[in-house]
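All protein chains of the complex are present and in place, except for one that has been dropped.
We just call them A and B in the order they show up, numbering each chain from 1.
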Amino acid sequence: MQIQTTAEDQRIAWLAALAITIHILESAFPSPLPGIKPGLANVITIVVLVQFGWRSAAWVSLLRVLCGSLLLGTFLTPTFLLSLGGAVCSIAILWLACRLPGRGFGPVGFSLLAALAHMTGQFTIAWLLFIPHPALWRLFPVLLTAALLFGTVGGIIAGGISTRQRQCST
Amino acid sequence: MPRPALPQLYPLLRTLTLALVCLLAACNRAGDPVYRDQFFAFGTLIDLSLHGVDTPRAEQASRALEQAFTQMHSDWHAWQPGALQQANAGLAAHGQASVDPAMAALIQEANRLSTLSNGLFNPVIGRLVALWGFHNDEPPQGPPPAADRIRQLVEQAPASTDVRVDDGQIRSRNPAVRYDLGAFAKGHAIDRGIEQLEELGIQNAIINAGGDLRAIGRHGNRPWRIGIRDPRKPGVLASIELAGDESVFTSGDYERFYEHEGRRYHHIIDPRSGYPAGATVSATVIHPVAATADAAATALFVAGPDAWPAIARQMGVKYVMLVDREGRIHLNPAMQARLKFESEPEAIVMSEAL
Partner (left out) sequence: MTRADRVLMAIVLCTLPLLYLHFWTDQEPATVLRMQVADMDPTVTPLTPDRHVQLAGPIGESIIEIRAGQARFLDSPCPGKVCVHSGWLREAGQLAACLPNRISIQLLGNRPRFDAINF
């Protein structure tokens, strides 16, 4: 039996593959602090969001986390839970952000929101499940600052890459 | 595509920002300080903790309490000149004395608690306490008093039931009666102190008089946390969170004592034998009223590891912990549910529910 794929499926597939590749490459770099990653793969998510809509972006994001973890051997580990939590939060925020009336956010705004939500989601899971230590909260502003930086830069890159600037459609 | 006016965005964002800032500012108040002050009264250090009171008001309250405590200490002193001493002198000389309403109330309450404790808390054995040398600020040196002198006083059997209080007069039919409210006056004073604080509008406080305390209210958004010292070693034996208005009193053999030829003689005299109660090392009671807790701690200490539940029931006390000579910890179930031991105790003896 042959499974019929639509053009959209194929699009998502290769975008996800791209995101996964970047994710894996990124995991090779040491991170200065736990949880701080440039989040370059997120650039892909934002590009997808702006060009193809939220649903595609959500797919790409989740596929990236899932396949990335399978390929890296971190599936169902704490790392995976953190990634997943972050991804879910950022997808949710992006959905909300898409609802903004008027011209709405551009790639920088989306990327920034996604990065902040991702970091917050990761932190919350880390705090609830792994390290409920009050001192962990001192790390939170630092992590958010990193998210601000990488989110902004990522957004600029995404803006440079995407050929269209249009508000996401679901 | 129609372009809705963006300015309608700004009020929303402004409000959100404002809300966020307020939230953060509110979170910052997590460290409400507690006002602490100490002063000497009742022969001990009184430690006052007030929460939610600005400093000028707190200082005012502290000065007022210090005055009140100093006055009460002098009035109710067991052996120095004061209202109680005068009453005792009258009882000894004429079998009666006139007392002011405050003293009358004090004596009546002491008598009532004594009856409820089957006389194990005995406020009228002043002569016995003096005989053992505890009517001094300095601890006595020993040796312990002669056995026949002790027996003599015990046989005189002064009891609170020998005393009648009415109409500003106390009358005693037993010349051996001598009031020593050491086991009760501090609790009573703390109750008066708490009343005074409440009159000043203070609702969250601890008055800790040399280790025996009463607390009202809470420490901000959490209950007051009290540590109970181990009777035999430095450090805390167990801790408890107080609920609303509660007193924690402990009678211990380590508070006032002397040692002579290897034996320890402490100040909690068993009125039945005339000797310091031997089977208990410490007795801790939790009860709303400090005066009751004070008397009960003494009574249960004297009652000892076997008899305390019955006395506790009579006195209306619901939370008791007693440590015996062997270091075993005796508790009732309700107390065990509330106490958090620092380390697993070696031996616990549970009584039936009080």
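Here is the rule we go by: a residue touches a chain if its C-beta (ideal position, glycine included) is under 8 Å from a C-beta of that chain, and two chains touch if they have at least 3 such contacts.
Remember, predicted model here, so these are calculated numbers, not experimental data.
From the options B:156, B:174 or B:239, the residue with contact to the chain not on display is B:239. Considering the whole complex, the residue from B:226, B:281 or B:303 that touches the absent chain is B:226. In the complete assembly, the contact with the undisplayed chain comes from A:105, out of A:59, A:80 or A:105. Seen from chain B, the chain kept out of the figure touches residues 6, 9-10, 13, 16-17, 20-21, 24, 27-28, 30-31, 33-38, 47, 49, 59, 62, 206, 208, 211-213, 215, 219, 224-229, 231, 236, 239, 248-250, 252, 284.
Across the interface with the omitted chain, chain A contributes residues 100, 102-106, 108-109, 112-113, 116, 137-138, 140-141, 144-145, 148, 152, 155.
The rule we apply is simple: only the chains that are shown with their structure count from here on.
If each chain is reduced to the centroid of its CA atoms, chain A and chain B end up 61 Å from each other.
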